[in-house]
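Dropping a structure here in structure tokens format, bear with me for questions.
One chain of protein is taken out of this complex; the other chains stay put.
Going in written order, the chains are labelled A and B, and every chain counts its residues from 1.
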Amino acid sequence: MSLTDLMSMAKPNLESREKIFARLCGRNFLNCYLCIKCTSGCTALKLLELKPHEIEKLVNLGFVDELASSDIIWTCATCLKCFQRCPQKASPYHVIIALRNLAVEREAKVPEAYMKAVSQILEGGLAEQPQKVANKKMETCDREGLKLPKIRPPKESFQTVFLKALEEKPS
Amino acid sequence: MKLAVFWGCRILTSQYEYEMSVREVLPKFDVELVDLREMLCCGDPVKSINDFAADYLAARILALASLTGVKDLLIPCNRCHFVISEAKRLIENDEKTCGKIAALLREEDLKYDSNMRIWHVIDFLHDHVGLDRIKKAIVVPLKGLRLASHVGCQILRYSDLGRVDDAENPVKLDRLINVLGAESVDYAEKLDCCGAALTYSHVDSALSLAGSKLKALQGLAVDGLVVSCPDCGMMFDSKQKDAAATVGAKLNLPVLYYTQLLGLALNIEQDKLGLHLNQSPADQLLAKIPS
Partner (left out) sequence: MTKVGVYVCHCGLNIAGVVDVEDIANYALTLPSVAVARHYTYMCSEPGQRMIQNDIRAHKLDRIVIATCSPRMHEETFRKAVSEVGLNPYLVEIVNLREQVSWPHNEEPQRATEKAKALVRMGVARVKLLEPLERQSVSVEKNVLVIGGGIAGIQASLDLANAGLKVYLVEKAPSIGGRMAQLDKTFPTLDCSACILTPKMVDVAKHPNITLLTNSEVTKVKGFVGNYEVTILRNPRFVDEAKCVGCELCTQACPVKIPDRFNENLSQTCAISIYSPHAVPKIATINPAYCLKLKTKNKTVCGKCVQACEAKAINFDQEPEAIQLKVGGVILAVGSEVFDASRVLEFGYGRFPNVISNIEFERISDASGPTGGKILNPKSRKPPRSIAFVQCVGSRDKRFHEYCCRVGCMVSLKQTILAREKLGKKVDIYVCYNDLRAFGKGYEEFYRRARDMDINFVAGIPSDIRSTADGSLYFDVFESGTNKLLELHADLVVLANGLVPSDGISKMKELFHVLRSRDGFLLEAHPKLRPLECSTAGIFLAGACQSPKDIPDTVAQASGAAAKVIDLLSSGEIELEPLKAVVDKDLCSGCRICESLCPFVAVEMKKEEKDGKEELKAEVIEVVCQGCGLCSAACPTGAIKIEQYSNKQVLAQVAEAFPAAAHKGGSHR
């Protein structure tokens, strides 16, 4: 493409754009005609300045690389309002998830909590550690104390297969 | 009837009152809950890392569910319900992905079963059990209670996937509240998000979103907020004080899971419903229940 972003001197990268496309399973960001409805209703706009229409257009034009290494793609609250109300069924949510996957693939910055969740799942099956909670009388309670069934962790075989799944890249 | 149940992570590790109330309430409608062989993550946080791996995790849960011999799977968490629904849709429409996931499952002698019917607590109670049956079972009508409902985002959107209720005009949870004798109040911010997903990366923003909604709800002068997702419960109930601090407001809103409310109407002991575990001032609401 014969474009240059004069602010950053970046050029579109159509190969990276293809990677996003490959992850989207048919949802077509090329259809976006910038009605801005998604951004008008975006849960994360006021506090985190996430503009889904901007992300959609940037990917559309091929400016994928900067986005994949940005912080903004991690601000989405996954409320799905953008896809629900988009008149062209161009889902910014799915584009953002695809950008996140690309960021991980390229070992760009990923919020620690996600990586921690993955390693927790590998270890014990759940993404969280069981917590003790306080009841009204300020006593601490846990599953055992509340007579809830024990947590059954996954079989050993799970770890290897899950790791394989994590290695999978879209064709 | 037998109902397989998948709890996800949040309920099993901190939102115990939701689990307790579900386990107490459903048997009153002749439901026998069957836990899966293993308890593990649905793949929700993994979606952001590797979408395919998340679909695999979701498919694995459906495969585990089919091992129980039960065709119906209850998923009380909104996020799990969404992840598993999306994975199901993808596997059933994309041969390539289906093949890859089937191969991975085979390594553990597991098989994906497309005949699993997925339920959430709301549609299971509203569509399957039915309002009439619930009404007949009520022992303590919750007359006089004005409540607000928060259905959450991921069981309403996106409509194309086939969700639990209508995305723009959800009515099921409100009807479930009304059938107990209480009044579910409409409000402008009804479809706003609790912000839970942002706790992975932007905790303050997540709390700010929850706090703003709580503030608006408080302005409605309702007796409480009813939720039915552990992430929403976490934001509005467990983290109410933190949310209040973040938005600089005094928040005093009782927040209950719907199954806890239903349990009250069925006259089940409060402690059995986990009502001693709610971090929000649930007592305020309990005091208003006619005895």
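Note that contacts are C-beta pairs under 8 Å (C-beta built on N, C-alpha and C of every residue); 3 or more make two chains touch, one makes a residue touch a chain.
Everything numeric here is computed off the predicted structure, so don't read it as measured data.
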item	value
Contact partner of the left-out chain, one of A:16, A:39 or A:135	A:39
Touch criterion as defined above, residue of A:89, A:116, A:143 or A:164 at the omitted chain	A:89
Touching residues (missing chain, whole complex) on chain A	33-42, 45-46, 51, 53, 81, 85, 87-89
Footprint left on chain B by the chain that the document does not show	166, 168-169, 188-189, 191
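In the analysis below, only the chains that are shown with their structure count from here on.
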item	value
Whole-Å gap separating chain A and chain B, where each centre is the average of the chain's CA atoms	21
Chain B - residues contacting chain A, complex	9-10, 12-14, 16, 19-20, 23, 35-41, 44-53, 56-57, 60, 82, 90, 94, 96-97, 100, 104, 107-108, 153-154, 157-160, 167, 191-193, 195, 197-202, 205-206, 208-209, 238, 274, 276-277, 279, 283
Residue ranges of chain A in contact with chain B within the complex	23, 25, 43-44, 47-48, 74-81, 83-84, 89, 91, 97-98, 100-101, 104, 110-111, 113-115, 117-118, 120-121, 125-131, 133-137, 141, 143, 146, 148-149, 151-155, 157-158, 160-162, 164-166, 168, 170-171
